[in-house]
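The complex is shown incomplete by one protein chain, all other protein chains being positioned as in the whole.
Right, chain A next:
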Amino acid sequence: MTPAGSLLVADDLRKAYGPTNALDGAAFSIHPGEVVAVMGPSGSGKSTLLHCLAGIVTPDSGTITYNGRELSAMNDAERSALRRSEFGFVFQFGQLVPELTCVENVALPLRLNGTKRKEAERTALQWMQRLEVDDLAAKRPGEVSGGQGQRVAVARSLVTGPRVLFADEPTGALDSLNGERVMELLTEAARSTNAAVVLVTHEARVAAYSDREIVVRDGRSRDMERAV
């Protein structure tokens, strides 16, 4: 598949952890507003691919281009700035800061970007309303359920209006009902803002929310044609 018009493109990515090849020539591309599911068995290299695409981990070789800019040409500070302003993240266990209230957690990326506290929290509350968790604003992560916490994490990932949302097993710790609700809200919100979503999962029912699927096996990626 040609990456023409792609927002984020990766080619021939290789990454090894010690003797283990996590990525072995993987390729990837995503267009704005597209939801791409990265599937594969445990240990296949899905998360490593996501971390490389997001500029969290530097691949040993290969290229990653975001919006025409080569990620490997950026230094750590530039990549951090990119993640702050252009990317959003959802992890399996939410990874909310336990000391902060839910609204403070959602506002955190905005505050890291220099937005004033009140304004950041006002915007955060709007996103929490969209994700139906505004009633949890004053609660701490330890006081909310797993599904609620994950929705708060989704709100946090979208609050800066990212162009790419990286979701690593976002429903992995949730029951099916909660998982589906989180996926509905996540994809709806992403589509409404034309954000691309890189969705790492090993569950077919979660991948069903995507426009396209890529399968990673033994560090190599393969585009899957979806039967309509």
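The definition used in the following text is that a residue touches a chain if its C-beta (ideal position, glycine included) is under 8 Å from a C-beta of that chain, and two chains touch if they have at least 3 such contacts; residues count from 1.
We take it that contacts and distances are computed from a predicted model.
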Request  = Select, from "Sarcosine oxidase subunit delta", "AraC family transcriptional regulator", "FtsX-like permease family protein" or "ABC transporter", the UniProt-recorded name of the complex's unshown chain.
outcome  = "FtsX-like permease family protein"
Message = If I consider the whole complex, including the chain that's not displayed, which of A:Ser47, A:Thr65, A:Gln150 or A:Thr187 touches that chain?
response = A:Ser47
Inquiry  = Considering the complete complex, identify which of A:Phe28, A:Tyr66 or A:Phe89 is in touch with the unshown chain.
reply    = A:Phe89
Message = List every residue of chain A that touches the chain not included in the displayed model.
response = 17, 42-43, 47-48, 51, 54, 56-57, 77, 80-85, 87-89, 91, 93, 95, 97-100, 104, 108-109, 111-112, 117, 140, 142, 156-157, 168
